[in-house]
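All protein chains but one are shown at their positions in the complex.
And then subunit A:
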Amino acid sequence: MTFDLIVNVAWKEEILDPAGQSTTKVLQQMGYAVDNVRIGKQIRLQVEAQDQDRALEAGREMAKRLLANPVMETYTVQVVEA
């Protein structure tokens, strides 16, 4: 079966995010009462697997080995309901 996965990758809390800081400033200049913008990545993929658990397992393995860097990033993996 084919499963659609979403992998969300985010900077760890202690890692400074200069792109997020710049975006925070511009949003504030635009008049929004906003703070602490953090910019991550969303990666969508299609996985062939026997069942949903194995699809998630494959997604987590790919996230751990390549899609995220565990030194400075965290990740979540979820299945997109068709």
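Rule of thumb we're sticking to: contacts are C-beta pairs under 8 Å (C-beta built on N, C-alpha and C of every residue); 3 or more make two chains touch, one makes a residue touch a chain; residues count from 1.
As a working rule, contacts and distances are computed from a predicted model.
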Q) One chain is missing here; what is its name in UniProt, given the choices "Class F sortase", "Phosphoribosylformylglycinamidine synthase subunit PurQ", "Tol-Pal system protein TolB" or "Integral membrane protein"? A) "Phosphoribosylformylglycinamidine synthase subunit PurQ"
Q: Can you list, in ascending order, the subunit A residues touching the missing chain?
A: 11, 14-19, 21-22, 66-67, 69, 71-72
